[in-house]
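Complex shown without one protein chain; remaining protein chains in place.
== chain A ==
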Amino acid sequence: MDKRFQIAHREAWIGIGLALFNFIWWFGFAYGMGGRKVEEYTFIFGLPDWFFYSCVVGFIVMACLVWLVVILFFKEVSFEEGDEK
């Protein structure tokens, strides 16, 4: 198989992995912490804790992960025909 396709396939799997991780983080904090009674919530920068961890920290973590993954694992390939290396 074309080497470039192998790279592309690996990167697609990384995308699926990131999305799964993103979902678990988002769901875990939202419903794990948010399922408590409102009186038990603590507030971080004024925001409910479940929301802060799930949506604010979750977003920052994902942005950093995407950046890291791109730097570390994504390979430069040519898109033009017949340019197999």
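Remarks
Heads up, the rule we're going with is that a residue touches a chain if its C-beta (ideal position, glycine included) is under 8 Å from a C-beta of that chain, and two chains touch if they have at least 3 such contacts; residues count from 1.
Heads up, the rule we're going with is that contacts and distances are computed from a predicted model.
For the chain that is left out, the UniProt protein name among "Acyl carrier protein", "Substrate import-associated zinc metallohydrolase lipoprotein", "DNA ligase (ATP)" or "Sodium/pantothenate symporter" is "Sodium/pantothenate symporter". Touching the omitted chain from chain A are residues 2, 4-5, 7-9, 11-12, 14-16, 18-19, 22-23, 26-27, 30-31, 34-35, 38, 41, 43, 45-48, 50-51, 54-56, 58-59, 62-63, 66-67, 70, 74-81.
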